[in-house]
Structure formats: structure tokens, C-alpha cells
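Omission of a single protein chain aside, the complex is shown with its protein chains in their original locations.
Presenting chain A:
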Amino acid sequence: MKRLIDNIARYVLTVSGFTTSVVILLIIGFLFKEAVGLFNNPIVEDGYVLALNKENDVKRLSAQQIKNIFDEEITNWKEVGGKDMPITVFRLEDLDKHYTEAELGAEYEYAGDKIAEQVHQTPGIVAYVPDVLMKGQKDIHYIENQDIPVKDVLLGNEWFPTATPSPIFGILPLISGTLWVSFFAILIALPFGLAISIYLAEVANEKTRKFLKPIIELLNGIPSVVYGFFGLAVIVPFLQQTFNLPVGESGLAGSLVLAIMALPTIITVGEDAMRSCPRSMREASLALGATQWQTIYKVVIPFSISGITSGIVLGIGRAIGETMAVLMVTGNAAVMPHSILEPLRTIPATIAAELGEAPAGGAHYQSLFLLGVILFFITLIINSCVEIVSSRNKFKK
């Protein structure tokens, strides 16, 4: 009978462990599959073409060039390697300006001919039109469509996911924004967190600790959107006045909010680790004539270092992955941060703000999955670093 129960237990544990691992692997696989799909998308939105006059000999344009042309930053074909003639931008909506609805037909059946007419008439035209309309049109030169290059995404420093005709997915500003905010958050949270956990574990008397600890743990239970609102209404104006900034929404506001949010984790885990230091070691140190402070930093902290580091890592994890609070206070400007007092944009905030209306399966949607994968790698790297650090510490002991 006992053996039967034993076998059943073993079987249940194996099955549940196995399925959980498989599910986790599948989730990661799904993430990667969606993310890699981004690089199979053409730079000009799917289903559309850029049509040129047949006299024009420009063959290829990068996403950046297309954006600048349609923003009228580039106004001459000479600048993108063509002949010296001005660029005329033409969008599908411009059809209404040139033709009446009757001329275009109820089902847009004549729209293709009319677009072709425009393209033939204007030598410097670049027309951004659906490819179904252009089927069967003659004497029109198209820009070669290429897949989104990996280099432009990973090293690009502009994020315009909804720009037409050619969205730009440079993720560098988002990665640097995330790391920048998290770095400062930990820089702020670490000294305070350590100080409080040492105080709670070693200095405070039983009564104070029993009073303080639940309050600190309560901080953990406050929803992040409340922190975000607090940040927007209190921290942002405060920073604006203190540093006399033109704009209060900044990386520092995000770091401060994140630091407050990471504190309870660092404190609780750190304190637990320090309190698990055996009484015998502490007393031995005191008996040898060490002062309380000497005992803390020579005995207690080295003993509990792996617990303290895991607290810090959990804190960093919370900071990097935090979405709502950061979304509300950092200003979300997708630019490379030069100082912590400027607005910036983080990866989780971008995903949260944009996934809602990104058409499923489109390039924008897949680019958000790519951001998820990158976030996954950042956390993975941090976790492995800690693993290495703590294993080395064990070895020393």
C-alpha cells in the first residue's frame, strides 16, 4: 500500500514537473517565433507599393529615406541617388483632391488608371498606393521592396512603429531607456534598502520591528498604477521645481518611483537573510571583543551575502519589468537618453501602450514581441550574473 502511494506520488510529481517545463518552453518558443517574424516583413507596409515615374531610376530606398521623403525632409531625388528633380509625394487620399468620386467609380474600379495617369504625368512623383490597384498598369517603375534589415532594428535609434508608408523599429532608445531607469532605481534603492534591512535585523528592538515590518510589507501590496499616479501628481512637480526643469516627466521620476517599489522586496529578503545568521557565529564574534558594527559587516553581511544579492536581483527584476508606474511618469519620449533628467521610454511601457491597437500579426505587433524577447534576455543575463556571483561566494567560504 505504502509503495503504491509512493509510486503515485512520484508519477504525479514527474508529470506536473514535465508539463510545466514544456509549457514554459512553448511560451518562450512562441515569443521567439512571433519576434523573428518581424524580419520577414517588407519595409513598405504589406499590400502597398511605392510607384515612380518610369523616367526615374531610383531603385532602392531605406526605411529612413522613405520616412524623410514623406515628411518632406528630403525634397529632391538627387539626395537619394537619383536625378536632379523635386519630389512630389502622392498618397491614396490625395486622389479625392484630383478626381471626383464618380470618376473613381463606386468600387474604386477606375482608381488604378487614375493613379497611373498621375504617375505618368508627374516625373518626380512617388505614389504610396495599394498594390491591388496597380495590377496590370504599364510603364510604372516600382521601388524594390526589401525585408526589414536586422541591423536597422537592433541599431536603429528611431521608434516610429505607425509611420506610413514605412514604419521604423529602432529599438536602441527603448533598451537604453529601460537600462538607464533601472540602473538609477537600484542606485537609489540599494543604500536605503540595505540600511533599513540592517536596522531591522540587527539594531531595532523586537517592538519596533514588529511594528515596522508589516508596514514595509504593506508597500508591496499597493498596485503599481497607484504608485504611478502618486509619481505623476507628487514626484513629477517636485522634481520640476527642485531642478528647475522645463518638463518634470523624466527618467529620474521613473527611477524614484521604481526605487520605492523595489524597496520592500530588498528589505524583506535582506532582513530574512541576515536573521538566518546563526546566533553562535554572532555571539562568537561579540565574545572576541568585536563591536556591534564590526560584527555586522565582518560576520553577518558576509554570511548572508547570497540572500542579500537575491533580494537585490528581485528588486532589479521588479524595476526592469515594471510597466504601469513607469508609463505614467517617464514621459515616454523615444529618444536616446543623455541625462537622467530627460524624458525617456522603457520597453515594458512601450509594449503596454501599443499592443492594444497593433493589428495582430502585423509588423508592429511582431516588433512588440521582439521587445519582449529582448526584455527576457536582459533578465536572463542579470539572473546568470547573480548565479555566478553567489556561487563564487560559496566557494570562498
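To be clear about the criterion, a residue touches a chain if its C-beta (ideal position, glycine included) is under 8 Å from a C-beta of that chain, and two chains touch if they have at least 3 such contacts; residues count from 1.
Assume contacts and distances are computed from a predicted model.
Think of the chain that is not pictured: of "HEAT repeat protein", "Phosphate-binding protein", "Tripartite tricarboxylate transporter TctB family protein" or "Xanthine dehydrogenase family protein subunit M", UniProt labels it "Phosphate-binding protein".
Touching the missing chain, out of A:Asp57, A:Asp71, A:Glu283 or A:Glu387, is residue A:Asp71. Contact with the chain not shown here comes from a single listed residue; of A:Gly112, A:Gly193, A:Gly315 or A:Gly331, that residue is A:Gly331. Across the entire complex, the residue among A:Gly17, A:Pro223, A:Pro237 or A:Pro302 in touch with the chain not shown is A:Pro237. Contact residues of chain A toward the unshown chain are 47-48, 67, 70-72, 91-92, 107, 130, 132, 158-164, 173, 232-233, 236-237, 240, 246-249, 327-328, 331-335, 343, 345, 353-354, 356-360.
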